[in-house]
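Moving on, here comes chain A:
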Amino acid sequence: MKKKIPGAIIKTAFPTIFQKPATVGYPFEPLKIDDDYRGELTYDAEACIGCSMCMRDCPANAIEIINIGTKEDKKFKAIFHLDHCIYCGQCVDSCPKDALVMSNNIELASLDRNNLKVERE
Partner candidate 1 sequence: MSKNLVIPIGPQHPSLKEPACFTITLEGEKVIEADIGIGYNHRGIEKSCESRNYYQALYIIERVCGICSHSHSTCYLSGVEKLAGVEIPRRAAFIRTIFGELERLHSHLLWLGVAGHEIGFDTLFMYTWRDRELVLDILAMLCGNRVNYGINTLGGVRRDLEPQHIDDIRRMCAKIEERNNYYVNLALSDATLAARLSGVGMLSKEDALKYGAVGPVLRASGVKSDTRRNDPYLIYPEIPFDVITYDSCDVFGRVVVRVLEINESIKIIRYCLDNMPDGDIIAKMPRKIPAGEVVSRYEAPRGEDVHFIKANGTDIPERVKVRAPSEANWHSMAHMLKGDYLADTPIIIAAIDPCYSCTDRAITLNNAAGSKRTDWEAIRKHGIEFYRNKGVDVSRILLPEKINY
Partner candidate 2 sequence: MLDFHTLKNSIIERFPNLSDEYFREDGTRLWVKAVLPQEFITLFDFVVKELRFDNFHMTVGLDSGDYFEIIYLLSNAENQMLNLRQRTVSRDDTFAASVYPYFENALFHERELIDLFGIDVQGLPAGHRYPLPDKWPDDNYPLRKDWKTEFFDKKTLTYDHEAAAEAERLRLEEEARKKAAREAAIAAAKAKKAQQEKEAQANE
């Protein structure tokens, strides 16, 4: 065991006075976010076949797919509940037609709860 001396941190702490701070001045500076960060979902209505696998596998009941066309001529619309969503990406994996893709947009906070229920066609 080495001899115990107090103040061993001074040698390392002192140079940090001259170093750049480790904090990022967000939101005044942009935050570096990778491309495949898990953020808001995007929906491709053309590719969707309405199988509802995403609804079945969502842990938080955050996605709804509804048919806004007729029974013969189906057209689908998605409703995302951004406040329920846990951004796990299981719906993206479950979709057999790759109609759901996760973007890297994470700046979704809002002062009004109604803004967090978005509809995508």
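Selection criteria: all candidates are chains of the complex that A comes from, given by their letters.
Everything that follows uses one rule, which is that a residue touches a chain if its C-beta (ideal position, glycine included) is under 8 Å from a C-beta of that chain, and two chains touch if they have at least 3 such contacts; residues count from 1.
This one's a predicted model, so the numbers in the text were calculated from it and none came from an experiment.
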* Touching chain A in this complex is which of 1 or 2? -> 1
* Which residues of chain A touch candidate 1 in their complex? -> 1-9, 12-13, 22, 33-34, 36-38, 56-59, 86-90, 93-94, 102
